[in-house]
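For this depiction, one protein chain was excluded, whereas all remaining protein chains were kept in their positions.
Order as written gives the chain letters A and B; numbering starts at 1 within each chain.
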Amino acid sequence: MTRFVLKRLGLGVLVVLGVVVLTFLIARVIPGDPAVTYAGPHATPAAIAHARQVLHLDKPVIVQLLDYIKGVVEGNWGTSYRTKQPVLSNIGTALPASIELVVAGMLIAVLIGLPLGVLSARFASRAPDLGVRVVAVVGVSMPVFWLALIMQRVFSGSLHWLPAAGQYNANLYYTHPLTSYTNIPVLDALLTGNWAVLGSALSHLVLPALVVAAYPAGLIARMVRASLLDTLAESHVRMVRSLGFGERALFTRFALRPALNPVVQVVALVFAYSLANTFLVEAVFDWAGLGSYAANSLQALDTPAVMGVTLVVAVTYVVLNLIVDIVQALIDPRIRIQ
Amino acid sequence: MFTKSRLLAFAALLAAVAVLAGCGSKQKPPGATAPAGGGGATGANSTFTYDTYTQVMVGWDPSTSYSNEIIAMHNMYQTLTYYNSQTKRLEPVLATKWSHSADGKTWTFQLRKGVKFHTGRTMTSADVKASIMRTIKLNQGAAYIWGAVKSIDTPSSYTVVFHLKYPAPLGLISSAGYAAYVFDTKAAGPESKLTAWFNAGHDAGTGPYTVQQWSKGAETELRLKQFTGYWGGWNGTHYTRVVYQVVPTASTAAQLLTSGQVSWVEQLTPQLYKSMQGKPGITTTSAPSYQNLFAMLNTQSGPLANVKVRQALSYATDYHGMMAALQGSFVASHGIIPSGLWGYDASLDSSRTNAAKAKQLLASAGYGPGKKAINLTLTYTEGDSAEQTVAALMKSEYAPLNINLTVQALQWPTQWAKAKSTNAASRQDILLFYWWPDYADPYSWFTNLFEAQNPPVYNLAYYDNSTVNSEIGKVEEVSATSQTQAAAMYQQIERQLIADVPALFLGTQVYQRAYRSSVGGYVDNPAYPNVVFVYNLTPR
Partner (left out) sequence: MTAVGIGAGRARGVLRRLGHELARNPTLTVGAVVLAIVVVVAIFAPLLAPDPTDAGNATHPLSVLQAPSSAHPFGTDELGRDLLTRVMYGGRTSLQIVVEVLAIAAAIGIPLGLIAGYFGGAVDQVIMRVTDIFLAFPALLLSLAIASVFTPSVGHMILAIAVTWWPWYTRLVRGEAASVVRRPYVESSRTLGVSHARIVARHVLPNAATPVLVQISMDAGGVLLVSAAISFLGLGAQDPTPEWGLMVSQGASYFSTQWWYATFPGIAILITAMAFNLIGDGLRERLDPKRVLSR
């Protein structure tokens, strides 16, 4: 077991290192003269020369790469062209809001996707199955940025059920000031018992979280269905069925648990995927998170910021993958041998 | 719930009628009490929420401030004078009186007494001198406006005398939107620590409001609270708090306004603006700005160096169609000086469209349909939807004349760098950009855009006409002593420019504002772009 964990950890570190190298290549090698990019488009020759020094472009590429890796490890991720602040501190400010959004989205996705998948498998090839499969395929084919616009337009613009954008009603500041611990309004409001802000924050969270949930919900429904049908076809379940257990018992006691294993994996992977998808959702809902930061940085061609965000999301992805692998190995010893 | 709110509304209506009946057409005297009833907007605490679409406090230093923070700075800081765009005259603020010598080279300002900085100190002539000297010394942002100043004297605590190198309209300059703030240079102790102190989110002005909270990057970026020691006093009805909310999406801003979460919206799309008109509880106003859109034509190299081709281009431009496509967010320009600024001349016609004449001019230069094709590149600032629309229209309008326009959207720094390249061949043929003055004077357009510059800075038409150069060289000194005479000179230059076409005068932006009807007394002043002087408003 220890050997397996160590090996996976080793591979994980290797991949993270590779990710850093790849972002280095994209930021420094592709654009031609990175000093010009770094110094900004209207830089004077002196500023470009300075950039050359800062980036150590006079040194061999290998040295540059090592310096870059050292910077990343030490938390020196460069300065954003747009905000003129350290990229890492920008990301630190923006990340909590995105985590709030993605966690809420994943929660909704599981709550919708899991029952739909079970329903679909239970009535395989019958009407409910067909319905669920159509919904699931719509979910995974939906352009999220368009869904965001439609949801906002319908539920906020036309029906006035939910607020259009933002994280909570700013006017509550004077009547119900919120003390910030985590920078996640829902959590802060819960911790401090600020119910007015909590209500407002939750109502602001619903629409963007639903949009973030669309793709994972479709994916989870499809995964659960496929996984359940696989398990039901396996010999031990067939045996249980021949012993005379009812369909319901079959599902809940024998098939569901093993069928959920790949689903857990998908949830973890899709988490990082959704973090990238917030690039398309947050801007629509004026959600001040990593996605808005990324979208603005992309539009401003703010390379250090873009690479910082890329790094954070990719590393999140790798780490989650690692955790899932290790946890699954702990639960299911068979995986270790593979 | 429903009946209660109906009752409240009825009471408010009654109260409003009573106030109207009582006051008649007279102005409300200072110190009058707030009208009764009407919910939470009035009374001891009322909040004005300003909705903007991008970061507010780009810089905090009143000497170097030259960006979006102007919308908040003017509520924290004040200037010696104020330009009223309605009367086209200067009004006293921190200075009560000013006068100049006959040659326009010595200007004397009498200061208001009893003005307190937010730091608690009382403002004297030494502070005015120290503020402006610091701005001149740092020499950033709009500091160039003080370029004529040779020295500043403070003969008494409330008298400031400016000695100039050459005649300049210092009364107007003192009303500038940027770089003319008076502040407490001793706010952070030694002056060397001042910049850092400002940038941490502090202010040291004399204005009616002062910083309460600044959260960079947050949706609610800045909160101001009333400064109780304000020299104007707090009698009468005023907003006591100002909140700046950053809402990047216009449709969201519209919804926040409709639901009453913001008081005033800086910018909507023309379509949203139309949809706001006539909505209950919302007032809309539109006013032309001082910001006009130019297509600078490369007069030095390429086909546009030929004046006939430039004239043809102007005739080929469908100005009327452009204004239609921009849906009311722009109005046609009459030359350079916008309406609302002294020197404006409505009789100038710089937007004539005549396809036949365009063809004829092109033919005489050897171009046009069936003849040699003209290939031009146009650059505009990425993300500016009005410029994008205009560029697309120009491209399709010129195509039938055998003119191929290549349109490039660039970030402004890139666009500008390309325009300034030392290699004339890599410059663009047409460049779209805006200009607006830093104080209420036409001079800034003429000297920056059309006076010969080597190397070019903002004269991105690379225009060099000796008559125009010498007229521009004279006009500022004339305006120091006689605005009428200067206006005539400006109009003469404009006629020359319209004939020579170093640029197309595409249009002037229109401010389309939507705000809660509870905001009383709002008037746009294009001399202070997008600034709402909140103290002057009356919450209703």
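By definition in this document, a residue touches a chain if its C-beta (ideal position, glycine included) is under 8 Å from a C-beta of that chain, and two chains touch if they have at least 3 such contacts.
All figures in this text were calculated on a predicted structure; none of them were measured in a lab.
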| item | value |
| --- | --- |
| Chain not shown, its touching partners among those shown | A, B |
| Omitted-chain contact residue, chosen from B:N199, B:S396, B:Q485 or B:S517 | B:S396 |
| Options A:G18, A:G92 or A:P177, residue touching the unrepresented chain | A:G18 |
| Contact with the hidden chain (one of B:V56, B:L94 or B:L272) | B:L272 |
| Given A:K7, A:R126 or A:R153, the one touching the chain that is not displayed | A:R153 |
| Residues in chain B touching the chain absent from view | 249-251, 254-255, 269, 271-272, 274-275, 318, 321-322, 324-325, 327, 385, 388-389, 392-393, 395-397, 399, 409 |
| Missing-chain contacts mapped onto chain A | 11, 14-16, 18-19, 21-23, 26-27, 30-31, 37, 133, 137-138, 140-146, 149-150, 153, 157, 219, 222-223, 226, 262, 272-273, 275-277, 279-280, 284, 294-295, 298-299, 301, 303, 306-307, 310, 313-314, 317-318, 321 |
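The criterion applied here is as follows: only the chains that are shown with their structure count from here on.
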| item | value |
| --- | --- |
| Centre distance in Å when chain A and chain B are each reduced to the mean of their C-alpha atoms | 42 |
| Chain B contact footprint on chain A (complex, rising order) | 40-42, 83, 90, 93-94, 152, 156-157, 163-167, 169-171, 173-174, 283-284, 286, 288, 299-301 |
| Chain B residues within the chain A interface of the complex | 45, 47, 49, 217-220, 223, 241, 243, 245, 247-249, 251-252, 255-256, 261, 383, 411, 413-414, 416-417 |
